[in-house]
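The complex appears here minus one protein chain, its other protein chains still in place.
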Amino acid sequence: MTVLQALDIGLAALVLAVAGWTIVAREAFAAVVGYVAYGLLLSLVWVRLFAVDVALTEAAIGSGVTGVLLISAAARLRKTEAPATDERLGAPLRLLAGTVCAVVAAALAAVVLLMPDPGSTLAPEAAQHLAETGLGNPITAVLISYRAFDTMLEKVVLILAVIGVWSLAPDRYWGGAPGPQRVARHEGALAFLAQLLAPLGIVVGVHIFWVGADEPGGAFQGGAILAAMWMIVMMARLVEAPSISALWLRLTLVAGPVVFLAIGVLGFAVASGFLTYPTGFAKPLILFIEAFMTLSIAATLPMLVMGPPSRPPRP
Amino acid sequence: MSTIADVFTVVAICTGSFFFMAGTVGLLRFPDALTRLHALTKADNLGLGLIVLGLLPQADGMLGALKLIAVWALVQLAGATVAQLIAHALLRKRPPT
Amino acid sequence: MSTAILAGLTGAALIGLGLYGLITHPHPLRKILAFNLLGSGVFLIFGIIARKGAAAGFAADPVPQAMVITGIVVAFSATALAVALLLRLVQETGRTTLRPDAPAKPPDAGADA
Partner (left out) sequence: MSEFLLAAAGFILLTVAVGLVRILRGPGNVDRTMAVQLLGTGSIASLLLVAAATGVRGAEDVALGLALLAAFASVAFVNSAAPSEPDNSEPAAGE
């Protein structure tokens, strides 16, 4: 066994142990903290699978932003945990559930082991599209060109989720702002962190978006880092979340899919159909779309984490 | 030349790993949260710092080295702030007896 | 055993674990957590499909990878919506269950903003 194999096996065991902890932990908070650790480890696994783009997404969204969402939810739901334990399933039912889940896992493991090697692949098609777009990162090319329709619908899903979250607001708060209010005197260390980290993070986020054309990175990863930076200045209460009826906020939220759709429709006129790009202009157009998608993601993720408005609108 | 760089890398990374181990031992063995926090910050600063230092000779080009240093600086900033915040939270919960 | 197969097996085990948590935990937040675990297991299986589809000079097939990236984002938005629904339910009723016969508690005014 080589060192690398030992490392892989250790990493897999660790991932499973932490995952097991998030299931068996007694308190929700302890489970959620385990989930943050799990996300960190999972991004290491993705690096080992040579999927650096996915590792970046997992690090930023899977561990970072989801972690913050779940930690604040667990803190607010602490009082409800004791009543819920009354509804625990009995031991026989749990045993049955465990057996069913073990069978499912075993079946999937068999599929994994029986999978042909090399398996079926769409890589040649993706490579062909890569050549047409002039990009260097095949994943960005798949996201924005080869499977562009999926990506656009996924942006629409994000907006639907924001609408869903906002519509949970009580009537009297509609048009107000979510999250805590800005304060004049902040806790020193946190404000310091946010003031120093946010500019650096914006640089890194834009860098990851920009290199996404040719290297691992792209709109999702860059946007998620920008979103995290906005969230950190809101958590430090240096800035306040905008009112949900603010026009600029709504425009930013829809900018990504609207630009995507507009250029897609333009494809009918200047290229070979919906969501296609004219030869020679593919790369600038893709970067143009991605810039707006980055902005939209940077605005959407914090809005999803902050939840529905919690204050009445200012008169 | 490259042998000297390799020896440097090995020494720095071994020392860095030692600090990670020390941090873990402290986190597990120290009696209360504030002393555990002390152990944690040592691993954060020195452990990662030495590993980054050891990897610098192996880095490819200026940008790679710059990124390594940026990673260290960011973790440094995060570690220092989080130590402050956690200490604050601890003191708030348990006023000095 | 290669890294990819190991990751695939880990993914299968994670799906089993997540499914178990989803079925057995009574608290919705724990169900949401288990659902995320299940999802990441599915993503890991996509990871092995990508790695086995390495061709045309790529270390891994980019199409499944792109699907995982969109998947992570969609899973996050579903999680956020579920958490928002749950918090609103607790704010309204003080309980985390929809069962009509559950003991009624006065609405929890302390479910702060």
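By letter and in written order, the chains are A, B and C; residue numbering begins at 1 in each of them.
We take it that contacts are C-beta pairs under 8 Å (C-beta built on N, C-alpha and C of every residue); 3 or more make two chains touch, one makes a residue touch a chain.
In this text, all values refer to a predicted model and were calculated from it rather than measured experimentally.
Considering the whole complex, the residue from A:M235, A:A255 or A:I289 that touches the absent chain is A:M235.
Within the complete assembly, A:R48 is the residue of A:R48, A:H129 or A:R147 that touches the hidden chain. Although one chain is not displayed, its contacts with chain A can still be listed: residues 2-4, 6-7, 10-11, 14, 17-18, 21, 29-30, 33-34, 36-37, 40-41, 43-44, 47-48, 50, 52-53, 55-56, 59-60, 63-64, 67-68, 71-72, 74-76, 180-185, 190, 193, 197, 200-201, 204, 207-208, 211, 215-217, 221, 225, 228-229, 231-232, 235-236, 240, 314.
Interface residues of chain B with the unshown chain, by the touch rule above, are 6, 9-10, 13-14, 16-17, 20-21, 23-24, 27-28, 33, 36-37, 40, 43-44, 47-48, 51-52, 55, 58-59, 64, 67-68, 70-72, 74-75, 77-79, 81-82, 85-86, 88-90, 92.
In the analysis below, only the chains that are shown with their structure count from here on.
Interchain contacts link the chains end to end along an open line, per the touch definition above.
Taking each chain's centre as the mean of its CA atoms, B is the chain most distant from chain C. Annotation: 28 Å between the Cα-based centres of chain A and chain B.
Work out the mean CA point of chain A and of chain C, and you get 12 Å between them. Put simply, the C-alpha centre of chain B and that of chain C have 32 angstrom between them. Of all residues in chain C, none touches 2 or more other chains.
Residues 1, 3-21, 23-30, 32-34, 36-37, 40, 43-45, 47-63, 65-70, 72-74, 76-81, 83-88, 90, 94-97, 99, 102-103, 105, 108, 110-113 of chain C are the ones touching chain A in the complex. Those residues of chain A whose C-beta lies close enough to touch chain B in the complex are 187-190, 192-193, 196-197, 200, 204. Here chain B touches chain A in the complex through residues 70, 74, 77-78, 80-81, 84-85, 88, going by the rule given at the top.
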